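To start, the structure under review is shown below, and the notes come after it.
Of the protein chains in this complex, one is absent; all others appear in place.
Note that the chains take the letters A and B in the order they are written out, and that residue 1 is the start of every chain.
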Amino acid sequence: MILYDYVLSASCYKVRLMAALLGVPLELRAVNFHPEREHKSAQMLSLNPAGTLPILQDGKLILTESTEMLRHLTADRPQWRGPDAVWLDYATGLNASLGLARLHDILGYQADIDAVRRAGVAQLRRLEAHLAERRFDGQIFLTSTHPTIDDIACFPNTALAPDGGVSIDVYPSIRLWMRAIRSLPGFIEMPGIHRLHELEVPA
Amino acid sequence: MSGGEGNHWYPVALLSDLTQPRRTQLLGAPITVGLKDGAGWVNDAAYHALPTVERFGHLWTSPGNPNRDLFTIPEAESPGRRLVDVGSVRVKCSPLRAVENFLDIAHFPFVHTDILGAEPHTEVERYHVEIREGIDEVWATKVRFFQPQAAKSAEGGIITEYMYRVPAPTCAVLYKTCPPRPGEWDIITLFVQPLTEEWCEVWPWMALYDDDATMAELVSFQQLIFMQDRSILENQIPRKLPLDPGMEVPTQADMTSIAYRRWLKKIRYTYGAQLVAA
Partner (left out) sequence: MILSWPAPYRFEGLGARVLDWIAVALLEDLPAGQVVPRRVHDVDLAVWRSAAGEVQAWGDRCPHRGMRLSHGFVRKDKLACIYHGWQYDLDGACDYIPAHPDLTPPKTICAQRHDCSTQDGLIWVALEATDSTVPETGDRVPVRSLDVAVSAADVAAMLGLDLAPVLPVDGPFDIALAVQPSGPSHCLVHAVAGSGADPKTVSRHLEDLRNEWEAAA
């Protein structure tokens, strides 16, 4: 499978992370999203007329929505599927709030930044409330006793919220949930989400 | 403005990405930047033209009267190098903190883990630092560090040798062992546009010997590295760079940073600096 990838994109990371956790190799094709806007080039538009990243190519199949990519990667792994699309839809909604705040703060994208950040805070509170209730039931992940694509879909924009000036310091259940994801075998990092150095044993 | 910062050159745009006029700011003042007939221009808020220089793929300007020319990097002009426009990243920190971090190697194992450094190879050997008289630049030489993947073109861990050069208060140049061409140096720069004293736009730029990687891969590698630094730079307290030696604790590994701070004091460059303990 080929992933047309941008190293700083939360959505691309979502797919890289899912594949890493599954042990599925991806052939990464770096796209010069910034500064060259290569995702809008004729060659990239021929793959994805919407001009967005990531793009996942598996033989003749071309996927352009990261949620679809998570479903595709877990097609034969039912244990990675949640019961419904509630948290997948929630994850998509983070792009317009936490995701946009991040693009604003890093790359200077235009945004009504206060409104965008407020929307992000409201979403984080909803996630925190849900995860707090899960913990009352002795669970740490969003929908199941083990991680599902719902967790992986929600994780990147949540963990990267500080890049866009939105604090995640005040959400204890989100912190513990993120920690559980970072502890999964095969976890990979991206800038803004560092690995658990405490797990390293210096020689 | 508190001192002579108005009389230095600053990067304000990438020439290859200046298809539209760009509104930005410099040292807290709004400016507009654009291209006309292939030449870059910069206006201040009163539509007065500011001086410009086009160099290293970037457009440079100064709101004052620069008392010296914009520095050059002669090595970058040698044939066979690929010039890499990395673009820009905004960071909520002092421009001086961004430069100082670029001069630091001791953070590699923890911030750029398994790329530029890795435990247990954390030791920083003594290296040489000087403020070169005449050209008035900070230089660090004979800097050596173990790196798991020193560059896109590196395979496996190597001892990498570095030279660091600070030719202007918000600019730094790194000369680095070039894996495919022993004896030559790769050139990696950090050009910082001070938006305010605590907010900057950082323009990395590179002149590399690398015939294999795609341009997108080279850009991605450097953006990855700098974004790992960004999560540090936005979380240092205070945001400004303390020049009061009582506020922070340097060690021998920080000799470049010590010389940089001393040099900033000497040339009285205090924009983005904190002079007394808060």
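Things worth noting here:
In the analysis below, contacts are C-beta pairs under 8 Å (C-beta built on N, C-alpha and C of every residue); 3 or more make two chains touch, one makes a residue touch a chain.
As the structure is a computational prediction, the values presented were derived from the model and not from experiment.
Residue B:124 is the one among B:35, B:124, B:158 or B:267 that touches the chain missing from this view.
Mapped onto subunit B, the interface with the missing chain covers residues 106-107, 109-111, 119, 122-124, 231-232, 235-238, 242, 245-254, 258, 278.
Annotation for subunit A: contacts to the undisplayed chain at residues 125, 129, 132-133, 136, 169-173, 175-176, 179, 194, 196-198.
The rule is simple: only the chains that are shown with their structure count from here on.
If you average the Cα atoms of subunit A and of subunit B, the two centres end up 30 Å apart. Interface of subunit B with subunit A (complex): residues 14, 16-17, 85-90, 92, 110-111, 113, 119-120, 122, 201, 214-217, 219-221, 223-224, 227-228, 230-231, 234.
Residues 6-8, 29-32, 34-36, 38, 105-108, 162-163, 165, 190-192, 194-195, 197, 200, 202-203 of subunit A are the ones touching subunit B in the complex.
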